[in-house]
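Every protein chain of the complex appears in place save one, which is left out.
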């Protein structure tokens, strides 16, 4: 059994790691840390985790594999010594996602805590970066929004059928904002309401741009400022789930005209994800509820024939495929296990 | 007192008309019809309307003004004789919104029931079409989505600051789908879930395009295929409210570059809606809950400076400003009353 | 116009007072105070109150009537000088509800701030205490739970048809817990969940017992320990609304046996509330949504014929009939205005 440590189990992502790993046949959570709840039994902090007999500790004990669910900066600081000690690790924060430490410094107004580790970090959207993940010791788990956006656009980008004028309109449940207290997350405020946020810039935007740029076909490599992505996240009154609606103009002549365009892009996507266990191309518009509690991402590509635009809708559970499940999938890949191990289960529906 | 008749009071829009008119100082609901509940007391169908002593009748009695809340086709059939008899009327269906009876026939697969009345019908988005509404006897009340989209784009279109590559991503509560039974509207299905629909074409798309095209500046009149609008509605787990996020590229040189663009478009919008009681340009991203139960539309225009796109977020209550409240505002305008009469109230928040 | 001051407008009850008073024909809110938001415009704190041009002040200005929406103890301290200065006032806190200052001291672990004012305070459940309210200068507005429980039990108690073994099981939306931040009120925690609380004693229990005891028929006056009330509040995933289900054994022989018992108690209740504008006895089991945004309390009395128990279900909006609406009704009664003034409106349904 792989002895697992979870740094900062007391947030939603940390708790979800513990939930999902409980039934993993080859891994066992043996050590958990927290910041606010040190000394408490895990069952006291999270009654749904009463199946564990663990105490929230200030530091990890002896482990074979680590997940860090700390916020940015704190996470890199906690992970760096472990990575340097050779412990394989998946970090769920933003810290090792951006390849450019300078951009990190500008965005967060402080230096990156461990820029030397960036070159060795693999971006852990397994389906799009499998080989790198398999050989990495440090994996940067994707942000929940990029996790929903990149699979929705990758096949079209790689096939060269869209031009880089991209609009991403995402809708997320409140758990994406974490377990911290905030007025706009109180039930009385969030229920029966929807709002856009991050309109002046959301920290998942650079991640989306970086990864899209890297997959853009070389022959028409985007200029420095391209792809031109506008990304607008919205807070909607539900607990789990992200739906992203992605829009881009079709490159003329790359797909058939009229209604046939729809089937053509559907086929393109189905071929791209053939054999993938956790990304499924669907034939009808999906709902987030169909992925609740599971590591599945459903992708529905179609075409607005009147405006000749690609429209792709994707859905996932932000705490699973958008965080803890994706992280375990990465661990499986890093440790030479089947990616689906411990993650193959139907959604909790309704 | 204006004696009001409501055709098909038994849907959500009809009931909302009755709710809002209850306190109107110059109007009184005296006659209501329904299809499924004829013979029942209104209080039996809708316990919250127990303040009325009215029976759902098969036909209207003697009235001075009519609102029709019937579905399309049925509405035109019911309204036509009344309009021809000179009774002023606001129709909440799609029937008198499109100027093109041929398009209606193609879209709905049957002929328009009263094409002769189309030329005299005014499109009832009062703030954008005030003079026509004031002098009309027949007003086509806007669809709930266009009601949220057109005020969000009109000032930019009229000022010529955007090019016509428009994306509209709308999020609606379930009451927009009406009071009829449907599996996807059952609580167990709709709660904790979000989905896109109408991806093959929604009947509010032609309305949005028609009205945008009409307001496009003549000097750069859109070609037959323009404005190119992609419109995607989404169903989100709440009862009332629509939020529309609208995207369009800025025409180079029309607004200042960088952060200054935001203030420039904000000023443009504030000037456009100065003096309007029911459209308010706000300085922070709004939430639908801030309009709950009222006739207010909040508009938040901003700029994504990285991609040089206009982004406008608008929110309203789909049953009030998106239906019954807008209809009463139109009645006020048609009858020479202050538009705010009976509609001036704060939102029911939280 | 009565110039109104609201102390602590920044909570949900305070904001709801402002919302409801906006259209009151004889009253006008001219001064509002807060604790955390002093100096801000009311519209900044509450965008739905943008119709007001008021600034949150540290102290009230010159006013004719005051509502206090402060928490307990702070409220009595703020109200006492105003009451002594002769300003009519409705206090929404618990401070002037209990007639026994000693019990207050025991329950809250500190002395009552103004015990001398208790004898002159009227308990403001208008329908059950109308004469006292009309002649009072200081009215203690009922707690939201007692407001739903007392009308549900009063007719049966007064008629002597139940024995005093009473169970009250109440279900409340989250706004009853106020606008303060709390983990269990975050959307992610409260949504899709229900829990009981206050099982070791809730501060609305003494209020319920005090008022029930006072209305018990003298001939069978309850002993010191009676009526024996168990009160269990529950938190349910909605914003507004309380439903209370009240159970008590029928006194043998006081109502007909079998199914006839149901009609008998229904008739008893209808007679008790004949002529009341805001308490309506209904013939079918009501839903809280039927009262949303309004001052209505719906009461459904019935009999469990198998166990010979009275069962009464009552519903109301905790922020209106359970707080701000009831307070305005009291103000109307105190100022010689019709009780319904400014409060006569249908519920916002759905």
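Points worth noting:
Here the chain labels run A, B and C in written order, and each chain numbers its own residues starting at 1.
In the analysis below, contacts are C-beta pairs under 8 Å (C-beta built on N, C-alpha and C of every residue); 3 or more make two chains touch, one makes a residue touch a chain.
Computed from a predicted model, the values in this text were never measured in an experiment.
Of A:31, A:186, A:232 or A:290, it is A:290 that touches the chain left out of the display. Residue B:192 is the one among B:91, B:127, B:147 or B:192 that touches the chain not shown.
Taking the complete complex into account, A:50 is the one of A:50, A:105, A:181 or A:260 that touches the chain left out.
Checked against the full complex, the one of C:74, C:236, C:251 or C:264 touching the unshown chain is C:236. The hidden chain makes contact, of the residues C:196, C:214 or C:260, with C:196.
Although one chain is not drawn, its touching partners on chain B can still be listed: residues 12, 173-175, 179, 181-183, 185-188, 190-192, 237-239.
Hidden from this view is one chain, which touches chain A at 12, 15, 18-19, 22-23, 46-51, 175, 191-192, 239-240, 280, 282, 286-287, 289-294, 298, 344-350. For chain C, the residues touching the absent chain in the complete assembly are 165, 167, 169, 171, 173, 188-189, 191-197, 199-201, 205, 228-230, 232, 234, 236-241, 243, 245, 247, 249, 285-289, 292, 300, 302, 304, 306-309, 311, 313, 315, 350.
Everything below uses one rule, namely that only the chains that are shown with their structure count from here on.
Chain-level centrality, scored on Cα centres against the all-protein Cα centre, points to B.
Work out the mean CA point of chain A and of chain C, and you get 47 Å between them.
Here the CA centre of chain B is 37 Å from the CA centre of chain C.
Among the residues of chain C, those in touch with two or more other chains are 12, 175, 191-192, 239.
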